[in-house]
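With one protein chain held back, the other chains of the complex are shown just where they sit.
Naming follows writing order (A, B and C), and every chain is counted from residue 1.
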Amino acid sequence: MATKSGRVISAEKPFRWKQALLKWEVFLVIIFIAVNIMNACISPYYMSVNGLFTATSSFLEKSFIVLPMAYVLLLGEIDISVGATVALSACMLGISFNAGMPMGAAVLICLLTGSLCGALNGLILTKFQELAPMIVTLGTQILFRGIAEILLTDQATGGFTKVAWFKNLYWGKVGPVPIMFLIFAVCAAVFGVIMHCTTFGRRMYAIGSNPLAAKYSGIHVQKIRFIIYTITGTFSAVTAIFLASGMGSARSNIASGYELEAISMAVLGGILTDGGKGNFPGAILAIFILGFLRYGLGLVNVASQLMMVIIGLLLIVVVMVPNLNLGRIFKKKETKA
Amino acid sequence: MSEYVLELKGITKIFPGVKALDGVHFQLKAGEIHALMGENGAGKSTFIKVITGVHKAEEGEMFLNGKKVNFRGPRDAQEAGIAAIYQHVTAYPHLTVAENIFMGHEKVKHGIIQWKAMNEEANGLLRELNADFNATDEMGALSVAQQQMVEIAKALSMKARIIIMDEPTAALTKRESEELYRIAEKLREEGASIIFISHRFEDMYRLATRVTVFRDSKYIGTYEVDQISNGDLITAMVGREITDLFPKPEVKLGKEVLRVENLSRQGYFKNVSFSVKSGEILGLTGLVGAGRTEVVQTIFGAERYDSGKIFVEEKEVRIRKVQDALRLGIGLLTEDRQHQGLILDWGIGRNITLSEIEKYGSKIFTNEKAEREAAKKLAEEVDTKAVTIFDKASSLSGGNQQKVVVAKILASDLKVLIMDEPTKGVDVGAKAEIYAIMGELAKKGYAIIMISSEMPEILGMSDRITVMCEGRVTGELKRGEATQEEILKLAMAKSLKAAQ
Amino acid sequence: MKKKFNLKSITSSRETSLVIVLVLLCGFVQFRNSAFLTPGMIENLFKNYAVTMIMALGMMCVLLIGGIDIAVGSTLGFSGMCASLFLRDHTQMPAIVIFLISIAIGTICGALIGLVISYGKVPPIIATLGGMYVFRGLAYLVAKNEWVSAYQFTDGYKDFAQSKYLGFGLVNNLIIITILIYILFFIFFKWTTLGRKIYAVGSNAEAAEVSGIKIHRIKIMCYAILGFLTGLCGAIYTSLYASAQGDMGTGLEMDVIAACVVGGVSLNGGRGSVAGVFLGALTMAIVGRALPLIGVSQFWQTAIKGLIIIVAVILNVLAQRAIDKNNLKGREM
Partner (left out) sequence: MKKKLLSAILCAAMLASVLAGCGGNGGSGSSTGGDANAPAADEGEANAGDDASSPSDAGDDAEASSDGKESSGGDASYAILVKSAGNPYNKKMIEGFQEVMDAQGATCVVKEPEEASAEAQIKMINELVAQGISSIAIAGNDADALQPALEEAMNQGIKVCCMDSAVNADSRQLFVNQAGIEIIGETLMEAVYDITGGEGQWAILSATSQATNQNAWIDAMKQVMEDEKYAGLELVEVAYGDDEYQKSVDQTQALLTNYPDLKVICAPTTVGIMAAAKVLQDESSSVKLTGLGLPSEMADYIGADDTHSCPYMYLWNPIDIGRLTAYVSLALVDGSITGASGETFTAGDLGEYTISEAADGGTEVVLGPPFAFTPDNIEEWKNVY
């Protein structure tokens, strides 16, 4: 071109140890190891393959929500209706099962319910883009929980344990490995790939970083938002299925507070609430850090109240640390240069 | 009492990793209008923030009326009578005009805000600037120009002796600029000293008596405006000669690519019609708020239109969303590249390929390698000042950001390029390059629509000029016959009619 | 000035529409159950929802600066519990002291959260989520799983929530306190520079910084204010129910936020009014109170509450859109 200076721009990613080491995931891995060491020290029962795998089942069932929640947070949005969605879908599962349907059909209905709940969120949020997700999902949270109460009043719907394969979803094992663990592993892998290797994932990052720019780049922003909220509903239903399998019954008041736990895990995993940041492996790591921490402390019967304090502080500190230290390190290095 | 109201010596400001200011000097005489010029990233804005106490300089000292001062925060500067009108208007959209004016120095009687007094005084100031809005209006409802007025009113309300204007005219049209000049003059006559930052030479010639030039965060020199030639000034700023600012190549026009007929959108524009041929650069001008941006946004599918027809290569098309426009080969460089054009904390590579990920990968999966190669090629083609395609877009200067956006729309195979204020906030050096690129694209057979408020560039670059006024097309001029006066007459047609 | 008129209508519309809804609601309930609008009933309503109403004000401060606080429930539990324990062990203490203790603790909790958010740069939702766990846990721990039960409270403390001496024998003390606080905050937000600064920070933090407002301090202050009111409510709560339990106030945060939102406070900060919050809180209170009265099965009440929130916010948007459309029509070409 006229003013072309023939400048060459490299397409090779410059590798810097500093950045590689300061990666959030590295930090998480360190914490993860630390947690395990601590646990192994404080409890003789901790370091057993069987025990650990069993332990996973006590937090994996709610971790299914973390997968889509990571997406929601990546968009810079939030969904606090998932807990209620779990309850509602579980109730639908029970109702349809006890209405004489085969369990397979009941499971489908459960998934459908969850998806519908998610779709409702998505619909409202895409039709009324002025509304903050926090509010809408707060409303639907109460609504879904309410519908569950209307359906089941104060009763439980149970008897799922009669269906062997359904019970095995939560309790069954292949060797030492719980079936739920395997399923989770597969789902996690798929979600990870979607987030990092597909056009869909790239577009999510774009929307999360700058929705306007994404729109002007011809990305179906609203469509993608809708899809993600729907997926979130679907996977809340998946959690509902495992929960129902684990408890052999369902009530309108189950899974309370799951939304907050899911959010904590995702955020701990580095997928911050302001959108466009974080990687998927981080979220998975976070799930296991929190899970094993609780399990370890539980093994030595730390008072659950104290556990709350620990988890709470951990959450705050871990999110705060990088804001404080990373910055300082960079400054030092660069002002020297 | 020294002859300088404000004097800064050897100011150095270091941000993590970069020296934003490197021992710069500056002297402001009492009652003068002093232009401060330099390319983007030359350190002008940082310099201003140092004067107003927002940033603290690592080295150097500052004298106010000969006395050494040391501001701890913006408050100190305000109390010392220094007021700044920043480049990006810093308003509180949810608050009223009066509150915006008096923010930080509200009228208070034992702890209670005196609304009545504030509103009255605010209205007084606004009348002084003959503004067409009220102290009780909500700031968010005002136009950019009006908000600028409020900022100025704020400076006045603070009885500031030294007023700093950081690119005040960037967002203003010719007429509004004229108004601004008038105010500036008025302030000077009243004894205020003004520091005036701008990329527009006309601003400087019109107002300033002296001009100080920064380059690469260093002090280059201070000159008497009437003693320095345009060329020398540019050389001082850019550090190299710019031979031809408007390298408009002669291109033989192809067949018509885009035509709009009676396009209307309730409340924004009405019965807008124009057409553009391949290889042609159509200048679309008018006062800010004439509806130019709205028109192109609508053609690009970002907004819906109520009635009218759009033809692409003689075929009528219906454009409902951005995807339609892109598929039909219509691309848009938005005016606000920071928010609409780029994802600032992404690498330039990813920015360039964003809208065409699928082209390089498959429908589902991305193909990093192919993307990087393509991005590299495009980035080089528009000659971006960057080391790797992983440099963050935010790390580039305005000009280079604009180039990245150009590269981005070049990634998709388009026929029509719509450029909304392509050189807004871009420094002289980069401007020339962007014009050059436009020329090249025209040669390649793209049909280009360029929206601009800057007369020289409209006159210099476009084959045809369509002028809009208050939502309607008021005229069309050929390259030869167009003159500033002609355009201005059409641009203000409505108000002129009203005058008669 | 046409524009001026429109702006007026926007700002007024929220409140007015809420008032209309309220009137209709009350009318309907009254029609179904004449026992609704009796003085005693109304007093009960305000008495039992004083907590939500007061805390909604604090929440507004936080929402105004674009933050959020979901720890308030726990903070209330913690401060209330500490105060009650202190009262249990020092029965000679006058009620006022207990209130002050609770308030102090609440304020500290709030300020801490504010500190973490402003200087620690932790997103509010996360910081308060953590705080939620921490304070709740602490509430249990300090109480050693005990409750503080009625007979362990001094009569002076228990009677405070029941007697009317602040209201000169006319109105219940809590109602007086609520009213006073609302008046106070109305003045604070309308006529003091500090109050306006909060709006400024919420409206455009960057600009606020440039014009010399200490953003960090404002943020911390807002969370502290919320903490202050929460602490106060902690005391009110225990005094009202003459009992302190570790899990008191669980889930309260959502009610409070909901009240603000129905009252037209924007979660993006900068927009919201004391009057709106009052109406919002009142709406939620009346709904919670009225449904059992008109014989709505309690299993339906939750769902209806949720529906009301959603409808309220959506109506808000629709109203806004309608107004904007009118503004456009106003512009002739």
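Here is the rule we go by: contacts are C-beta pairs under 8 Å (C-beta built on N, C-alpha and C of every residue); 3 or more make two chains touch, one makes a residue touch a chain.
Worth saying up front: this structure is predicted, and the values here are computed from it rather than measured.
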Omitted chain - touching chains that are shown: A, C
Candidates C:Ser211, C:Gln245 or C:Asn316 - the one touching the absent chain: C:Gln245
Hidden partner chain, touching residue among A:Asn36, A:Ser57 or A:Thr232: A:Ser57
Which of C:Thr16, C:Asn44, C:Asn268 or C:Asn326 contacts the chain that the document leaves out: C:Asn44
Hidden partner interface residues of chain A, rising order: 38, 42-45, 48, 51, 54-55, 57-59, 153-154, 156, 158-159, 161, 167, 170-171, 243, 245-249, 251, 253-257, 294-295, 297-310, 313-314, 316-317, 320-321, 323-325
Contacts of chain C with the absent chain, listed as residue ranges: 33, 35-36, 40-41, 44, 48, 115-116, 119-120, 136-137, 139-141, 143-147, 149-151, 162, 241-243, 245-248, 250, 288-289, 292-293, 295, 298
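The rule we apply is simple: only the chains that are shown with their structure count from here on.
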Far-end chain from chain C, centres as C-alpha averages: B
Averaged-CA centre spacing for the pair chain B and chain A, given as whole angstrom: 43
Intercentroid distance (Cα basis), chain C paired with chain A, Å: 30
Residues of chain C that touch chain B when the two form their complex: 1, 3-4, 7, 187, 190-193, 196, 199-200, 202-204, 206-213, 270-271, 327-331, 333
Complex interface listing, chain A residues touching chain C: 78, 124, 128, 130-132, 134-136, 138-147, 149-150, 153-154, 260, 263-264, 267, 272-274, 303, 305-309, 311-316, 319-320, 323-324
Chain A residues touching chain B - in the complex, by the definition given at the top: 1-5, 7-14, 197-203, 206, 209-210, 212-220, 276, 330-331, 334-335, 337
